[in-house]
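The complex appears here without one of its protein chains, the remainder shown in place.
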Amino acid sequence: MEDIIPKFNYIVVVVLMMTGLWSMLAQGNLIKKCIGMAIFQTGIILFFISIGAKNDALIPILTEGANHTFDNPNIDKVTNPLTQILMLTAIVVGVATLGVGLALAQKVYQQHDSFDEDEILNNQTK
Amino acid sequence: MADLPIWHYDTLFLTLALLFGITALAMQNLMGAAIVFGAYSFLMCLIWTTMGAVDVAFTEAAVGAGVSTVFIFATIYNTGVSATPNSPRIAFKIFAGLIAFGTGAFLLSALPDFPDWGDPKSPVNSTIAPYYIANSITDAHVPNIVTTVLADYRGFDTLLETTVVFIACIAIYSILRIDNAKSKVTEPDIITSPPAYDPTDSLIIRQASRIMVPFMQLFALYVIAHGHYSPGGGFQGGVILGASIILLSISFDLKHVLQQWTEKKIMILTALGVLIYAMVGLACILMDGVYLDYAALDSVLPGDEAYARSHGILLVEIGVGITVMFSMIGIYINLASNGRFDRGL
Partner (left out) sequence: MIKHLPIFIVLAPLLGAVFAALTSWYRPKLSFPVVLSGLFISFLSSFCLIFKLLNSESGIIHYQLGGWGDKGEYGIVGIQITVDYLNSLILTAVTIISLLTAIFSSQSVNRELAGQQRYFFALFSLLVTGLLGITITGDIFNLYVFMEIAALSSYALIAYGKGRSYMASFNYLIMGTMGACLYLLGVGFVFVKTGTLNIENLSLLIPQTLQASQAVFVGFVLIIVGAWAKMAFFPMHGWLPNAYTYAPTASGALLAPLATKVSVYAMIRIMITVYSIDYVLKSPNIQTAALLLSSISILVGSFFSLTQTNLRKIACYFIVSEIGYMVGGAWLANDPGLKGAVYHIIADAAMTSALFMVIGCILFRTGQVELKKLDGLFYKMPITFIALVITMAALIGVPPTCGFFSKFYLIQGAAQAGTWHFVGALLISSLIKAVILFRIIEIGYNKVPNPAKEGNKTIPRDEAPLSMLIPTLIVTLSLIALGIFTDTLITDFIAKALPEIPAP
């Protein structure tokens, strides 16, 4: 138990990601697949942010010191900016993919009048 | 300044986020699933704030909780469908469950190898990041280290990210756009048309949005311009600008918005932002620097090399903001009107 509690966050993140992955593969509804995809991606982003966090650290925006100058920051007290950049990119890529997925789902609905994958397959082979 | 309490709220938020995620996937009603997904995104935003990632949380609030939820709504609004499956697909679900379980176990097998959570001396925190933290002011005179890394040190990534948003806009346009007058391909029209717009509907919403939209846009411009000194920047500001127009088109009729922001204007301005970004980089090449090396521009921009970088960052952020704004508007209009550009939500 002593081992698990400090790493509890990682376990929840992994469970979250796997829920999204399961939904992408197993759900029959196209919109649910898209939502599962978004949950998978936010789970990955959470994973990255967690590894960049520091205990008792402040946000990576430096504040002015006494004479409107910026002192040398204490590196241990500033959160890692690199992981945040990567995740900004990942969020934007995620929403772009979600948009394209939703557009395709809407087009499929226009053709087959259903979002359910099994119904669509039946419709297509008729 | 108070220390951020990483531990106290974290466990609660994480468990809630997991619950919300599972609920969003399990709900039968698609509209309800979209709303719960929006709530899930907001929780994620809070979690990231407690971990010190304010820029990311800002972007997630604008993009994930705001715009994504609206996109899902716009897609399913005209369909009125709930997600009852006709066949339970048990075999599929068990098989996928095994895959997910196996992958999860494989991922967790690496857990003992991870550094302690929050360790300031872990490899991630001690390889490249100290350079960014120590040199952001001396290199570019920008206190927001995230903005410096985003637009200067890793500026190429941001150019590509802007291109991704641009591609999403033109891809959705290509997939959905139907010009009934010109196209020779006839598409079946199964979607029920939304009810006609009645001007006496929702008076409160219309008046409220009339007051809110100018302030939203002003705030968005502030976010873009002040991204050097506070959380913000091109993406967040661009999304808020786009959201202001989306708010107008939801509360009023889409036709009124389209009279002001025509299809041609939206799609051309989407491309303009990427062009600005790429051209700034080319200008650096013409001034004898490397691509996207803003210090080469210090002969034309005021100030010394560090200030040239700061101004260069501002220029590219403007480009990013323009593309993101019009892409969000373009994507929304295409999704909401099924590509017909006549009536929306």
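By written order: A and B. Residues from 1 in each chain.
By definition in this document, contacts are C-beta pairs under 8 Å (C-beta built on N, C-alpha and C of every residue); 3 or more make two chains touch, one makes a residue touch a chain.
Quantities reported herein were computed from a predicted structural model and do not represent experimental measurements.
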{"item": "Chain B residues touching the omitted chain (full complex)", "value": "106-107, 109-110, 112-115, 122-132, 152-157, 160-161, 163-164, 166-168, 170-171, 173-175, 182-185, 264, 267-268, 270-272, 274-275, 278, 281-282, 285, 289-296"}
{"item": "Residue ranges of chain A at the interface with the undisplayed chain", "value": "17, 21, 24-25, 30, 33, 37, 40-41, 44, 47-48, 51, 83, 86, 89-90, 93, 96-97, 100-101, 104-105, 107-108, 111, 120, 124"}
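Here is the rule we go by: only the chains that are shown with their structure count from here on.
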{"item": "Footprint of chain A on chain B - complex, ascending", "value": "1, 3-4, 6, 10-11, 14-15, 17-18, 21-22, 24-25, 30, 33-34, 37, 40-41, 44, 47-48, 51-56, 59-60, 63-64, 67-68, 71-72, 74-76, 79, 81, 83, 85-87, 89, 92-93, 95-97, 99-101, 103-104, 107-108, 111-112, 114-122, 124-125, 128-130, 132-134, 136-137, 143-146, 149-150, 154, 157-158, 161, 164-165, 167-168, 171-172, 175-176, 187-191, 229-231, 235, 331, 334-335, 338"}
{"item": "Chain B-facing residues of chain A, complex", "value": "3, 6-23, 25-29, 31-32, 34-36, 38-39, 42, 45-46, 49-64, 70, 72-73, 75-76, 78-85, 87-89, 91-100, 102-107, 109-111, 113-116, 118-119"}
